[in-house]
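Reviewing the structure listed below.
Missing here: one protein chain of the complex. Every other protein chain is in place.
Each chain carries a letter (A, B and C) given by its place in the written order, and its residues are counted from 1.
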């Protein structure tokens, strides 16, 4: 990674976001394997560079919309570990009071407009957030995260085209982790770069190294500036890797079936955005090893605090069933 | 138009198809204006070259799927005037016994799998017809007609991508008549050529002059041959013009509002596929004027016979309401 | 009071609310020219930003409305025909219809979806289905189906001001109907029924165009000495159960009239509720009058036969009397 001129505080900021996501997700994985979390969880491990790089290029006013694999996006946008963890446990102290769960975390106060369990379901909504910015002459931008699989949904097509025709400040960030569930992206589309689809909407389509958080930041920042300047939407394809399962617990569920060969899996696992960034930060002497370790310790501790708090958070009252229905 | 080497019988065949559509549609327009037809009708006048050119490249086994503007497709595929006209009148003798109407004519015996009133609704079904051909190792191809407006529906995206990934023999024929209802295509998309969207699916995307029936035939034939040879889908964008209203009776309905300027409308009307073909046929001495006139007379007469037959065809019995429900 | 058409009343509601609140805007296919005349003239008054034409992309347009709503605006999303909304079903059901709850009350989606509902213009099955029953099923969406210009205007204004997603259904078959519409501003609360004809022998419950069928039936019944009460629910979700139960307590007889397919219809809901909650007041079995159970045919003759008629209603009333 060569990123001359990247401000030190930005690098530290991004590094921190990546690390926060990693430590949180590792713990979620552990908790799920121990049978402590209800429902399904889809971890973001291996893809942290994308959310971290993109969100570092945003202000607090800018909004994001997320997916079933959404924890990383919430954290990168500044989400609170405690309220997230409590939500994963389905507790009253969670972001959504236990009504949302892993696939539906939102924090409207920090412009995190919600994770959405329907593949492709967030794109139209992100267009709407962009429409809002345009309508109110705000310089807010709207970001939408989605996967390679989602790029084959009709909503992708309609959303990019609509954002383009109205010249809306929307940045479509495709996290191409090479798989939609068990189906390789190359089997679900006959093209190498999803970014090429931008041609069909008359907007820029860029491929970025989705393992390199600093490159993602640079590419995202350019798109953000373009959008703020009234230049309309951009499609960014971040080539990344899912380090593990589609959903936790997959191994048991698949009953011995495999869909990734050893070499590909090993290669994917080798491309670790945290490791890369750690090396960069160390080699460029951005932070001394002690501070890096201290940071890690701090984050790990706050994940543990979040777990403890989530455990202590009460189950939702049955009366809550009928709350939050009408505004 | 220069079409050296185009076999004479093909030219005559295509000319006949174009003329049949024109005369039928002119009569439908008249009948509608006279208040003789229920519901909505969308005429194909100005666009005849597309259906005629494409269908001339097909065999009887090949299938087509059509749109709300579907009369031309039915006729080009070999549909029967009498059963069409009776359907437009909502009569028992119609193709669908009066249950379908203008937007839902089908003739399964000639591979006309149905007109569909939902914009973009036919594309997935055409993919299915192609899937069928592939599944049964048949060399049948499946053609889907749709408009420029439909190219902005999610179904377009999903259908082209699905057909591409399965390498299905489907030909997507986009009739770009520059408008979706009252909205110019250039306002509904930020690109000049819908054909460019093919890039996003890894399939060929071709622009063809949709006013020149013989060019359409050549382009379609190449796509058909490619599909039969296992080469997969093609997107053909036929640039054409809607000569008149989106739907008949529009003038009254619009209450004085206009959406096409005089120049554009005049230009569109000048590009008449029938006139062009007539000139070609005459100049190249393919058929003598007398025969051309005789053909016209014959067709016009058979349109009139169809109208007479439709008028005489009985209204559906109320009992028919409960028929054709379950297979 | 001036008598206005349904179309004019809707147009007034839209214009008045857009004047009142700059966060209200209209988005959809060809809303500028106006596929339905009710959106005409708004573009001239409100311009590019507030009357937005879109590509033909129902899913994205519906979702864009939702995204705009949760970021502070009040979109009116015109999806044209009820069936086109099937393409946006995910956004409406999964997102608009659950977002507030799913996110624990953090947000609200204050927007209106507007479509033409039901049959009656020989447009064929793809343009002629009633969709209200689907959205009545969804816990977090309001549904409105007015039968008169007066009700349409007052309810649409309330819908636009409501902080929740509202599906506002209009009916091509009411396009030309006129009623008195005051010049002064008024609102009709969502969820309140209106007794369109008072009567003591039987309660007929309906909404939208079916109200006129019910009224026609009531007129004929009156001349046969049967005094029918016709309740126009106007709002289908929430619906005014109280008004219906009160009427049934008086009449002891109940007929639900609904222009939609019979199974799991609004008529089924009303009939089930009355049977459940007013059983002991009922003197006869509840009755449902709906479309015949077939897709909507094109032929005007068949279409008419497929829809509930005044005769069907009269027959149903007579079944409650025998």
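Throughout what follows, contacts are C-beta pairs under 8 Å (C-beta built on N, C-alpha and C of every residue); 3 or more make two chains touch, one makes a residue touch a chain.
This one's a predicted model, so the numbers in the text were calculated from it and none came from an experiment.
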Which listed residue (C:87, C:192, C:248 or C:305) would be found touching the missing chain in the intact complex? C:87
Can you tell me which of B:96, B:150 or B:238 touches the chain that was removed from the display? B:96
Sole contact to the chain not displayed, among C:33, C:70 or C:98: C:98
Hidden partner sits against chain C at residues 59, 83, 86-87, 89-90, 93-94, 97-98, 101-102, 124-126, 129, 133-134, 136-140, 237, 260-261, 263-269, 271-277, 279-280, 282, 284-288, 293-295, 297
Identify the residues of chain A touching the omitted chain, counting contacts across the whole complex. 38-40, 87, 90-91, 96, 98-104, 116-121, 149-150, 152-154, 180-183, 187-189, 253-255, 257, 259, 315-316, 318, 320-322, 325
Using the touch rule from the top, list residues of chain B that touch the missing partner. 63, 65, 94-100, 104, 106-108, 113-114, 116-118, 121, 123-136, 142, 154-155, 157-159, 161-162, 165-166, 323-327
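The rule we apply is simple: only the chains that are shown with their structure count from here on.
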CA centroid of chain A to CA centroid of chain C, Å: 40
Could you check chain C for residues that touch two or more other chains and list them? 54-55, 57-60
If I count partner chains per residue in chain A, which residues reach a count of at least 2? 154-155, 157-158, 161, 165
